[in-house]
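All protein chains but one are shown at their positions in the complex.
Up next is chain A:
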């Protein structure tokens, strides 16, 4: 890592309460906090004995120059993805315009993130990527998952539509939102175990749909009603999915950790546990299909499983 000296930008701190992690960003300027408010204000929280005990400290540093890294090294299947390198006791992340470390010397974790320009920290390509990756690893340590999916809430139950890019997650999200559903995210959702099942949590991570941010923050969560593997096609069709196919599809939909050897055992365990506790079905639908008809078919199939 080419941080010549660990120079903080300022002297201010900010606590963010995300579903799988409370993170305390240290060394910020007031201007940086102001910029971070735009996307993350609902996830800001006040210090308390609980946050003091459980939060991950993250020092924000100045970086002398942009990381020397090729675009090929920060792309995965055609999409931007910061490079992850496993260290002895943590992970080093390198993006086009930031470097970061997540270190676990014992049970407690520390992290740092370094950027060249003051306002870079608030860019989604920096802070959001960092938080997504941190959340993915933290969720696994809690036996949960970060899943590439659209999370839609009907009647206080979360329907998780998992699908690859261009499977129709954002289109479905738009239709559902217009139809009155609450949107957790159209891109990334956090599922954490609780009791006999899993709950889906609101996250500040979003795709093309953007942030509605009508949700309350990182502690808002809903019981998972079912997992729906989303595919595009003609007409509305639903079918039950074999457990092995469900595990395979969901593994493929767990970004940031599904190609990390050290996380493989935990990831398998979490996905197999999720499939054991929740019904997984396949939904084939077209761009023009009505959301009320889609949801009726989904609910009917989930009840039948």
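One rule holds for everything that comes next: a residue touches a chain if its C-beta (ideal position, glycine included) is under 8 Å from a C-beta of that chain, and two chains touch if they have at least 3 such contacts; residues count from 1.
The criterion applied here is as follows: contacts and distances are computed from a predicted model.
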**Request:** Consult the UniProt record of the chain that does not appear here and report its protein name from "NADH-quinone oxidoreductase subunit H", "RsbT co-antagonist protein RsbRA", "ABC transporter substrate-binding protein" or "Coenzyme PQQ synthesis protein D (PqqD)".
**Result:** "Coenzyme PQQ synthesis protein D (PqqD)"
**Asked** Among the options A:165, A:219, A:259 or A:303, which residue touches the chain absent from this view?
**Response** A:259
**Complete:** chain A residues touching the chain left out here are 76-77, 242-245, 247-249, 251-252, 258-261, 264-265, 268, 272, 275
